[in-house]
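I am attaching a structure below and will ask some questions about it afterwards.
Every protein chain of the complex appears in place save one, which is left out.
Moving on to subunit A:
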């Protein structure tokens, strides 16, 4: 995973709440067996509408998405994160993220930055007043800066550390293999296995 420290790019105002993962990428796009190539499915239904924000220049080349509350609800599909990243987004700003989406984003180096709703609205106004304005997201300072103002965002310290360092979760866990071995030896014997049983 690429380390993330700061990112500067065009901010995209998405004035929608409850942007569920079926909107981010509809199920018919989930059939690929790779992690790449999902950008064409991003917001597929909405992009068919000429008025959708990503169909307008200069938002089309945006990399910081600023959305309404409850972003990423619904399905656990990590394809939603892959689609956003594949399209070119590095940051999503929202006042509330669904838990699974937030976790998935953190695994893929997509920053889920949680701001107060009033700050989201301030960002929306700035991005709409001057389309194409660049936004700088600083993970060390935990701020989103647009024009002449900056707003703070929240992220848990562990995810922040992993993003800053670009660390892989599995490698971190494998450092504790001896503890996993010990735990396994103490598991109760009645617990099921998936091995086929007679009958």
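Assume a contact is a pair of C-beta atoms (placed from the backbone, for glycine too) under 8 Å apart; a residue touches a chain by one contact, two chains touch by 3 or more; residues count from 1.
We take it that contacts and distances are computed from a predicted model.
Between the names "Peptide/nickel transport system permease protein", "Sodium:proton antiporter", "ABC transporter substrate-binding protein" or "3-isopropylmalate dehydratase large subunit", the one given in UniProt for the chain missing from this structure view is "3-isopropylmalate dehydratase large subunit".
The chain not shown here is touched by just one of A:28, A:50 or A:129, and that residue is A:28.
Counting the whole complex, the residues of subunit A in touch with the unshown chain are 15-18, 20, 22-23, 26-28, 30-35, 45, 68-70, 73-79, 81, 96-100, 103-104, 107-108, 117, 156-158, 161, 169-170, 172-174, 176-177, 179-180, 183-184, 187-197, 199.
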